[in-house]
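Just one protein chain is left out here, and the rest sit where they should.
Right, chain A next:
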Amino acid sequence: MRRLEEALGMRVDLGVMADWIAQGSKVLDLGCGRGELLSYLIHHKQVRGIGVEIDEESFLACVEKGIPVIQRDINLSLKDVEDQSFDYVIISQTVQQLQRPDLLILESLRIGRYVIVSFPNFGHYRIRLNLLFSGRMPKSKALPYEWYNTPNIHLMTIKDFQDFCHRYQITVHQWYYFWQTRGGKWLLLPNWFASGCLALISRRDEYEKKA
């Protein structure tokens, strides 16, 4: 979560994701960082969790915490992970850094019953104004890089993500928007004012089967 906090430049309650994740469920955290979220879930919600992380230092931090963790580049295929073998797959603050976010999200929906995606909103008004007035690629606390060295290669807005979900028959069950130092479900014009968001999604057919 600290990564999320740092990336979004605001305080984020660990409880948001933790609230969405049911007690005792099976969780795969793609790009789990230093394992803070998994550590919380394992110790407080009896979750059977596993993280995937490529960064060596973050990986070591997970091992130190006793978090099960696999060193792997999530840009690579997850084809060896079985269909619907997890209750939740988490893609936290990594979508925008993936070579093919579409493939990873769809693959995650195959592996997990639910997927939780969090990402910075490129539609935020400051970013819009930034580009409009400076004529240069916007930089912010969430996006502090130059255009040439940024790891964020697939930036998107909340609207873009909604379109994506629509196109691929993905149901969004919950939204959570970040706005300045606060967050919440309800926010006026989130695509303008949310600096980032969390979405709980599943395949529409899966959802309908259960409903």
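We adopt the following convention: contacts are C-beta pairs under 8 Å (C-beta built on N, C-alpha and C of every residue); 3 or more make two chains touch, one makes a residue touch a chain; residues count from 1.
Here, contacts and distances are computed from a predicted model.
Remark: of the listed names "Homoserine O-acetyltransferase", "Osmoprotectant transport system permease protein", "Electron transfer flavoprotein subunit alpha/FixB family protein" or "Indolepyruvate oxidoreductase subunit IorA", the one matching the undisplayed chain in UniProt is "Homoserine O-acetyltransferase".
One of A:40, A:59, A:88 or A:161 touches the chain omitted from the figure, and that residue is A:59. Considering A:71, A:97, A:150 or A:174, the position touching the chain not shown turns out to be A:71 (whole complex).
The omitted chain makes contact with chain A at the following residues, 26, 48, 50, 59-60, 62-66, 68-72, 80-82, 85.
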